[in-house]
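One protein chain is absent from this view; the other protein chains keep their places.
Lettered A, B and C in written order, each chain numbered from 1.
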Amino acid sequence: MVLHDFFFYILAAIILGGGILTITRRNAVHSAIFLVMTLIGVAGLFLHLQAEFLAAVQVFLYVGGITVLFLFVIMLVNLDEAAKQRQFNRQWGLALGCVLLLVAEVGYFLYQGRDSFSFAESSGVLLQNNTQAIAMSLYGDYLLPFEIASLLLLVAIIGAVVMAKKQI
Amino acid sequence: MQTSDLIRILPEIILAVAGIVVMLLGAFQKQNAGRMHPAIALLGLLGAAGAIAYQYPWRSLDPAFGGMLELDAFSAFFHILFFLVAALVVLSSSEYVAQERLASGEYHALLLFATMGMGLMASSNDLIMIFIGLEISSLASYILVGFRRGVATSSESSLKYFLLGSFATAFLLYGIALMFGATGATNLTEIHLALQAEQNTVTAMASPQLTPLVGPVPTALVGLSIALLFVGFAFKVSAVPFQIWTPDVYQGAPTPVTAFLSTGSKAAAFAVFLRVFMVALEGSAQDWVWLLWVSGLLSMVLGNLAALLQTNIKRMLAYSSIAHAGYILVAFTAHSEEGVAAVMFYLAAYALMNIGAFAVVSHFGNRGERYVEMEHYAGLGYRAPLLAASMTVFLLSLIGIPLTGGFFGKFYIFRAALHADLVWLTVLGVLNSAIAAYYYLRVIVFMYMHPAAEQIPVERVRPAMGFVLIFSMAATFLLGIFPQAVLDFASQAAALLLENLGNGVL
Amino acid sequence: MWLIPILPLLGAALNGLWGKRLPLRGIAAIAVGAVACSFLLALIACLSLGDATRMEVYFPWIAGADFQVDFNLYLDPLSAVMSLIVTGVGLLIHIYSIGYMSGEKGVHRFFAYMNLFLFFMLTLVLAGNYLLLLVGWEGVGLCSYLLIGYYFRREDAADAGKKAFIVTRLGDLGFLIGLILLYTTFGSLDYLVIFPEAAQFPVDSDGSGTLTLIGLLLLAGAVGKSAQIPLYVWLPDAMLGPTPVSALIHAATMVTAGVYIIARSSPIYVQAPEALMVVAVIGCITALYAATIGILQTDIKRILAYSTISQLGYMVMACGVGAFGAAVFHLMTHAFFKALLFLGAGSVIHAMGGEQDIRKMGGLRKKIPVTFWTFLFASLALIGAFPFAGFFSKDEILWRTFTSSTGGGRLLWVLALLTAGLTAVYIGRLVFLTFFGESRADPEVASHIHESPKVMTIPLIVLAVLSLIGGWIGWPRFLGGSNHFERWLEPALAAPAAAHAAGEESLEFLLMGLSLAVAALGVYIAYYLFLKRREAADRLAQASGGIYRLLLNKYYVDEIYRFLFVKPLVMGSTEVLWKTLDVGAIDGAVNLAARTTRSLGNALRKIQSGNIRSYAGWVVLGALLLIGFMVTAAS
Partner (left out) sequence: MVPLSYYLILAAILFVIGVAGFLFKRNIVTIFMSVELMLNAVNLTFVSLSYSLRQLDGQIFVFFVMVVAAAEATIGLAIIITVFRNRESLNVDRIDLMKL
């Protein structure tokens, strides 16, 4: 159990550290790297929560796909100029206030609702064989969204082509 | 899955197929493809509308895909509205697409996909489907907004729309996640039941081998979730304080796309907004009604005041669309059957008059949207009497002059609000609609009471555009003189939407 | 009956769509023909009406389970009178316009608007329910806006049009809310449903009930349309439109819509005495106030505009004391003589080549005799000289006010009498300065002064005859008549229960004499000040002997007058009323509102900085507020 908790804290530290570094680094490439760190941390927590399938997808899709896309774009466009500039704008004080308030409010709500949540001793029946269960579910109850999601991807492809292609 | 399930999404299937055909056409047939695209798009829309009509009456249809979709009169109403809007936009953009040399195939395909997404939004009864439908239509809209790739303002508004849109989507998703946590469900009806019973569905359905894990619904989480959901939907309908993207995006987008966004997308967002809040969250109405109250009032005030100062017509119409969202929120605040019907009627009326107005703006704007300033309209009444006359009709309807659809829209809204004892909101709403008259009239003044400052070419109206103008004008008058049929439809749909709740029927 | 409003609509459509290609004669034929036909139809309908009322339902408009409105027209004596006035006076003004507008550009547009206006006005008058009435109500406002701004090349004309539209819309707000309230109270908007039900309501004696509220809200609409305090400001500015428009819309018909709506809703008002009291007070104050301003204006049309406001105040006051019949009677006579005054003024302006300043006129009596005589008739009718039309209606109003059981009826009467005197002063001044004395026009203009063509003078003559005899149908009982008019109207109008103590005939006679005397005094003052004194001043220049004494005498009288009359008047009218109230307070309020709007809008524009991050900041701020609200709601 101690080990279990220990994992959580380690991963939490990775996630938060990565997140903070993502938004504070000047260099966009560094930001992307720290984003990967956060994403992997989240994947770790997924594993921790018995969501093996999602953990795998997180690594493949996010780390392997989206982040690489980010890096492509960062390389594609010239970011030297951006790197030299101040990274924070002038109203950062105001924005910081907003952010802190947001923390306070969300925290308050979670605090209010804390009694409702407690992890019972784990390994419920439902979560066994995670990947299989998800597959059953995706092709059963969630068939429609699953199919529609393919159209979503189609739209994304068309959009990307229209926007990024040099000449149509 | 059964055949009946497939029939329920037949309209969406037809649209998707039409979209794909439109897109592939360019690959096989280089010539004339540009002319075929609108035709196929229209055929697809017609077919989809036929598929909706085929399932009449919508009263007795069961939910499809395990409660995922609900093709009731409510969603049928919105489906028909979306198809109409999309068809009018297709017709009115044929000139524009040719003029600006846009990629016709992709343009029409994206329009069709966006329409499909909106249709899914209107009929989905599950937060997952709502989310996916919303994203399909949003992603397509992001692209459509930036469709004039070479124009800095267009891509800029696309970027703004995209960044802020995904920002708001994140809020929406967070709200959904917390709602899921609080109730254990994503299906709207189940959420409703869970909130009603104050027990989450997991507990309710707990099988013997599982000890009930979680007790009552944590109200605090529900509250936070409602606030976050509100952020997401209010952003999409451009209600204050989440209206801020609207003017920039509407101004930079190609004019037909602006027409589409301000009518179709707004209506779709309202459809979802209504369904989620009226079906799933009816139980906590006493909390969110005040959000609506304030948001509606602010939308009207801010929209109208800012519109007073605009010189760009598109921007003015953008601000006015914020104000109109405010009027609609007034009816929403009533959260009654009458209120829902009023929202639906207003959306229909608003869609027709606004599309008409944007069609005029689009036609008159000429190549590169050069003539979109108020002063360019000076003396239009003498150089293009019919164009100006139709614009006048649309503007009068937007003001809410009797005998036009806009009048009855407002009338029903304020009636619903009064019946719900929202006296102050009604008074302020009526006051606002008086302010609004001013800036619409300004355009009319420019058209009829100012000599033309410079010679601005007015191109001949082509048949497609002419049809759009005449159709919207006729429909605007029709809604103003015989509003009954549409209102009956809306009332029935609203009654049907809400009646299941009372019985607690799934 | 439906043809009555539809014909002008057809005319408007024909002229609007194809008028550009037609010659003036064709346009005029269409416009005038349409109005003439509908006048004839209205006449036939009214004659065949007899004592009955007629409701014609054409087809359901909105048919809901709990809410039904039909397209229906309602003809009762009230709407009959109104439709006759509208079509009759409208017809004459249309004919007049042919002459007046010839030579202007876009005449077809003018006639199309005029016909469209008549369509809406007739819809307003003949509607069988409040919703259809609202259609007409908004429609006439719109047409008035279009017609005021007809000379769009004049910046101020377009502004005046906008001002008229916006200001009246303020009142319309109240009206609209009143309608919704009517509907929620009675469950219908049909006259025939509402009025019997309203009669069942207990009399709202302490002014806290729904009926009083409805009455006040409808009054708000009437105040806007009929240019009563505090929403009268648009009417003087509206005079920038073509003169026939002023005559038709801003004197004879549209502005009386407010009076009409109060008279029409009389069954509601009689159940709400507090609302009636407010009506009476507003009317009375407006009447007096506008008359005092009218005295010192120099623009011929503005004088008439203030006069119109004042006379409308009279009518509203009459409604307020429960004398709805008298109000409608005065409405009718006023339509005759005020239309005539405007048309006459138009003729004068026409003759003077566009000059509207009465200080630059004078001596026109000989040069345009027809105009002069008809104008004189109208003025006499306005003053209330026996036996002109205005005499009967005005006297009726004064009498009913005097005998009104409403608290303060006597006070209202005194003020109304004072107004009558002031009316005589300003109209006397107008007539004397315009038609008598020496010409003060530029020689070049003076040489071109000519009588207007026949097409313009004939309507003048017809209206002059009507101004003379139009009141005779309401010949009061104590003078041997039987007051047919009001008796005929009775079924259409409710009367407050036992509102009027039966007055003695001798008293009525006395009061009548008094009002005549006051009018005569007013005319004399005007004569003395604006005609005679000027002549004296001229004589001063000619003869040098004995002048000093004369001058001294004059000066002396002048001083007394100044002390007694002019000074308070000048002070009151110019300094206090005109400058402070009109320019200062009301325009100031309007400007303040505009400024506030503008600065608010500017603040909004600052928010809209174009910067995505600040936009996101606003989104977050909004989310914070929402969540914060839910926090407070949850705890």
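Operating definition for what follows: a residue touches a chain if its C-beta (ideal position, glycine included) is under 8 Å from a C-beta of that chain, and two chains touch if they have at least 3 such contacts.
Keep in mind it's a predicted model, so treat the numbers as computed, not measured.
Colleague: Among the chains included here, which ones are touched by the excluded chain in the whole complex?
Modeller: A, B, C
Colleague: Which of B:Y142, B:F394 or B:F446 sits in contact with the chain that's absent?
Modeller: B:Y142
Colleague: For the chain that got dropped from the picture, name the residues of chain C it touches.
Modeller: 605, 608-613, 616-617, 620
Colleague: Touching the hidden chain in the full complex, which residues of chain B are there? Just list them.
Modeller: Contacting residues on chain B, toward the hidden partner: 127-128, 131-132, 135, 139, 142-143, 146, 149-153, 155-160, 162-163, 166-167, 169-170, 173-174, 176-178, 180-181, 184-186, 200, 202, 210, 213-214, 247-248, 251-252.
Colleague: Mind listing the chain A residues that contact the chain we can't see here?
Modeller: On the chain A side, contact with the omitted chain comes from 1, 4-5, 8, 12, 15-16, 19-20, 22-23, 28, 31-32, 35, 38-39, 42, 45-46, 49-51, 53-54, 57-58, 61-62, 65-66, 69-70, 72-74, 76-77, 79, 81-82, 85-89, 92, 95-96, 98-99, 102-103, 106-107, 110-111, 114, 117-122, 124-127, 130, 133-134, 137-138, 142, 145, 149, 152-153, 155-157, 159-164.
Following the convention adopted for this analysis, only the chains that are shown with their structure count from here on.
Colleague: Using Cα averages as centroids, what's the distance between chain B and chain C in whole Å?
Modeller: About 44 Å, centre to centre.
Colleague: Distance-wise, how many Å sit between the C-alpha centres of chain A and chain B, to the nearest whole number?
Modeller: The separation of the two C-alpha centroids amounts to 30 Å.
Colleague: What are the residues of chain C that contact at least two other chains?
Modeller: Residues 621, 623, 627, 630-631, 634.
Colleague: Among the residues of chain B, which are close enough to touch at least two other chains?
Modeller: 219-220, 223-224
Colleague: For chain B, which residues count as touching chain A in their complex?
Modeller: Per the touch definition, chain B meets chain A at residues 1, 5, 9, 12, 16, 20, 23, 64-66, 68-69, 103, 106, 109-110, 113, 116, 120, 126, 128-129, 132-133, 135-136, 139-140, 142-143, 146-147, 149, 158, 181-182, 209-211, 213-221, 223-224.
Colleague: In the complex, go through chain A and note every residue touching chain C.
Modeller: 89, 91, 94-95, 98-99, 101-102, 105-106, 108-109, 112
Colleague: Any idea which chain A residues touch chain B in the complex?
Modeller: Touching chain B from chain A are residues 105-106, 109-110, 112-113, 115-117, 120, 124-125, 141-145, 148-149, 151-152, 154-156, 158-159, 161-163, 168.
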